[in-house]
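Just passing along the structure, written as structure tokens.
The complex is shown incomplete by one protein chain, all other protein chains being positioned as in the whole.
First chain written, first letter: the chains are A and B, and each begins at residue 1.
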């Protein structure tokens, strides 16, 4: 039983191997270009698989780098093949970080990768150094192909430390409060407080001179005045700290007795006058 | 020369007018109204002090200033209302109202006002 299974597995394996050897990706000539800003070509080379780049071109933000190729399904380069994966993988020689660029399909089976200023700044400029460039091609039914094209030298500045992830304690965030308002000195405030209270004394004095005296008040008037005083006390309490809704409840509770008392006191007074 | 004389007479008439105003006030105003007038003067004084403070020392707790100044103005106005309504000369101007009714209104206005002000003081 076990033997049978092993035989079966190996047969399957053979079939797979055979299949993959039968169908393979073939890559046509690879055009590698590094342009100067002026349009002159710094490097322009056409590579045949598995040929490699002769020199190590230097890439900067202002020298666009492009790589174009066509994939075929046969060795005679007759039938162009649309791939399921067409990547250019650039691997940093010292750190091993990889930058993967996807190829854009132009005509059927022909691909192109451009590293223009935008991509360069976003992907490469942060980590200058030497990169190996590989084409990684793949198709679901035709197998895969890895083609080391050569090396490029990326110019640029090492990214600042702030851009990299820092683990561990970060700097503490401090909340900044608003600037305190300019206030006059306590002395000035106090002086004005006294000044504001002073007219009260003058008022009392003036009333004294006019001969205002508090006569004895009858019960109704006393009740009324007491209730009004309760209102004033409530306002003060509200200022000091009672919440709004309880205050309103008290206001409503006091309203009716105050109204009745006021009505009675004032009408009695009026009747007494007439 | 003529114009100077004219100015002279003008200031004269003004002084005369002011003096007669003061005389008539003291002669015609009942004591009850004078009590209210004193209170109104007190309100004005308090308001002026606060306003001077605001102008001189800055209006920072603006709500507190508004509450204080506003309540001074309001007290003045309510007192003026009370005065108008209790002035016997104005009796026929206010149909169906009495001095006591005016006082009741005065109290009601004050109750409302002081809750507003207490809320505004912060």
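The criterion applied here is as follows: a contact is a pair of C-beta atoms (placed from the backbone, for glycine too) under 8 Å apart; a residue touches a chain by one contact, two chains touch by 3 or more.
Convention: contacts and distances are computed from a predicted model.
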According to its UniProt record, the missing chain among "dolichyl-diphosphooligosaccharide--protein glycotransferase", "DNA replication complex GINS protein SLD5", "Centromere protein M" or "GPI transamidase component PIG-T" is "dolichyl-diphosphooligosaccharide--protein glycotransferase"
Check the options A:173, A:186, A:214 or A:244 and report the residue that touches the missing chain.
-> A:244
Would you write out the residues of chain A that touch the absent chain, in ascending order?
-> 87, 100-102, 104-105, 123, 243-245
Which residue numbers on chain B touch the omitted chain?
-> 10, 13-14, 16-18, 20-21, 24-25, 28, 62-63, 66-67, 70-71, 73-74, 77-78, 80-81, 84-85, 89-90, 93-97, 102, 104-106, 108-109, 112-113, 116-117, 119-120
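Please note the rule applied: only the chains that are shown with their structure count from here on.
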Interfacial residue positions of chain B with respect to chain A in the complex = 31, 34-35, 38-39, 41-42, 45-46, 49-50, 52-53, 57-58, 60, 68, 98-101, 103-104, 107, 111, 114-115, 117-119, 121
Name, in rising order, each residue of chain A that touches chain B in their complex.
-> 181-184, 188-189, 192, 195-196, 198-200, 202-203, 206-207, 210-212, 228, 231-232, 235-236, 238-239, 244, 247, 251, 262-263, 266-267, 269-270
